[in-house]
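Yeah, one chain of the complex is gone here, protein chain that is, but the others are all in their spots.
By written order: A and B. Residues from 1 in each chain.
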Amino acid sequence: MADSKFFLTPAPITLRDIAKKSGATLIGNGDQTINDVAPLDTAKDDELSFLDNIKYKGHFAKTKAGACFIHPDMQSLAPKGVNLLLTPKPYKAYAQTAQIFYPDPKPEASISPHAIIHPDALIGKNCVIEAGAIIKSNASIADGCWIEENAVIGQGVKLGEQVRIGVNATLSHCEIGAHSRIYTGARIGQDGFGFAIDPSGFVKVPQLGRVIIAEHVEIGANTTIDRGAGPDTTIGQGTWIDNLVQIGHNVKIGKGCIIVSQVGISGSTVIGDYVALGGQVGVAGHLNIGTGAQVAAQSGIMRDIPAGESQMGYPAMPMKQFMKQVAYLKRLIKNNKSVD
Amino acid sequence: MADSKFFLTPAPITLRDIAKKSGATLIGNGDQTINDVAPLDTAKDDELSFLDNIKYKGHFAKTKAGACFIHPDMQSLAPKGVNLLLTPKPYKAYAQTAQIFYPDPKPEASISPHAIIHPDALIGKNCVIEAGAIIKSNASIADGCWIEENAVIGQGVKLGEQVRIGVNATLSHCEIGAHSRIYTGARIGQDGFGFAIDPSGFVKVPQLGRVIIAEHVEIGANTTIDRGAGPDTTIGQGTWIDNLVQIGHNVKIGKGCIIVSQVGISGSTVIGDYVALGGQVGVAGHLNIGTGAQVAAQSGIMRDIPAGESQMGYPAMPMKQFMKQVAYLKRLIKNNKSVD
Partner (left out) sequence: MADSKFFLTPAPITLRDIAKKSGATLIGNGDQTINDVAPLDTAKDDELSFLDNIKYKGHFAKTKAGACFIHPDMQSLAPKGVNLLLTPKPYKAYAQTAQIFYPDPKPEASISPHAIIHPDALIGKNCVIEAGAIIKSNASIADGCWIEENAVIGQGVKLGEQVRIGVNATLSHCEIGAHSRIYTGARIGQDGFGFAIDPSGFVKVPQLGRVIIAEHVEIGANTTIDRGAGPDTTIGQGTWIDNLVQIGHNVKIGKGCIIVSQVGISGSTVIGDYVALGGQVGVAGHLNIGTGAQVAAQSGIMRDIPAGESQMGYPAMPMKQFMKQVAYLKRLIKNNKSVD
């Protein structure tokens, strides 16, 4: 059970209702009441769990959970007494159901007397603005936004409805679409790393663009997104960006992308829709990464990637080629074939 | 045109004046008035652009810009009707001219009633100190500094003239030279990662040095620079450091260096002047990186690098050797030469 210091105690739901809301097929007792969600290895008989990663099938075989979302193919692994909720997408069904038990928290609308709001800022209805938050002139905050403690919203910044800005985050020169969330300590809209090299010192290039973030985007903790140099830096709808990611000026990221922690994307690179970049991937500047491309963690991308291609390596190459190379080198060393 | 929510509308300038101030040779109409700067693909006939990266010559061929800085060698690619500003350094000329259109913004001198300034701090003339900024005892802030919201300037910290400290940045145990800029969320002067290993637990080594940053330095968003353990950590004049960079204790960086985003430099390493480190490069501790060395993105530096050498790889090696190795491996796999 989630720690009540941090989470509200959820209301119970019957398995019948869970099956109905998730679209899963229930094999078991629809009248049974479920009080909470929990991982397979700690769930009790009034709690709901799920099996998604096959690595945890051992936990599933021994689970004491009252019910479990699983793929129909896994049904034979089920221990006795567990109610099964069959679905082709157990993790998605779990996510949706957990959201019912634990709806997104949000304080009641209120503006802290310790927030500092410029008289020329526009604040919508039902916003939460916490202590120490600073909202500068001509910022425009739509209905239902939540600005957390010590966050700073720069002059002219525009937030869509239901946007949440985390503690100590910093926004300038940007627009954020509805339902997007910026996590703690993220820095959005500062000048990009733009300069002309000259023997007498670098000459700063004024950075005249913005950061335009679409709807339903998530930007992780301490991530940095520089504003464009002239064109804008843009992040497409529904894209999720993890913690400590760096996104350079003029970068364009499509919709539905997954950018894992500590990725760095250099200036002016264009990333298509539904691209997945693994943790610590580096992408050089002025490249095109095609729609649906997937890049394994820590890869170094120095060339364009065609749509749909999976790559890995440093420099990055098609995944199969990289795997072949790794295996080949291993054999080479093992057999210690002389090259002298 | 830059978004007027974020940027002041620039005053128009004639091409004659632009040519004079930038030193470029004008081929076209000196009386024409330019109202703004813009990228090649969106510039209108009263706007100024530039061609620097040959990759964008297609945009140049179709540009509607009123005028364009280009290298004399590119003159033949010019579309009809564009006034040309010939210069061997188009990007530098553009940067300088864009600074005329868009001078560095700075609010009028003022100290927010919501800033918290210790009575023993020294504050120079014409400073801007924003709401939520905290300046501790014996800090010394020279004339013309700009301390942004929620930044914290620690006890005894010394800022030269015209220094700008970004929102939510944190300074302690440091001195910052005139005209330097610390971006949002940077952390400067905290204890380095210094401890003696012992079976009963690590023994902390008191970190007794400072961070000394010279003039005209830029330190990017969320970058961290630890203070020295005994000697100081130092950053030389005119060096630019990007976002999310880590600089360990006792590191010495020369002047005019470029340190791209997410680089990590381990303790006590000495980096010469005019060194360029690409994004995500890692440098081991106690090394010497010679003046003018250049290191490609993501490389892992485990040994000293001689002055002027270009390196790449993990571990890093001379650039040519790395390229040869990459090509060789590719052929090896392609030909699938048996090693068994």
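Just so we're on the same page, a residue touches a chain if its C-beta (ideal position, glycine included) is under 8 Å from a C-beta of that chain, and two chains touch if they have at least 3 such contacts.
Worth saying up front: this structure is predicted, and the values here are computed from it rather than measured.
S.K.: Of A:Gln162, A:Gln262 or A:Gln294, which one is in contact with the hidden chain?
M.R.: For the chain that is not drawn, the touching residue is A:Gln262.
S.K.: Footprint of the hidden chain on chain B, which residues?
M.R.: That gives, for chain B, the contact residues 116, 132, 134, 138, 150, 152, 154-156, 158, 168, 170, 172-173, 185, 187, 190-191, 193-198, 201-206, 208-210, 222, 224, 226, 230-231, 244, 246, 248, 262, 264, 266, 280, 282, 284, 286, 300, 314-315, 317, 321, 324-325, 328-329, 331-332, 335, 337.
S.K.: Residues of chain A in contact with the chain that isn't shown?
M.R.: Counting only chain A, the missing chain is touched by 2-3, 5-7, 37-39, 42, 53, 55, 89, 91-92, 94-96, 98-99, 101-102, 104, 114, 131-132, 148-150, 166-168, 183-185, 216, 220-222, 238, 240, 242-244, 256, 258, 260-262, 279-280, 297-298, 314, 326, 329-330, 332-333, 339-340.
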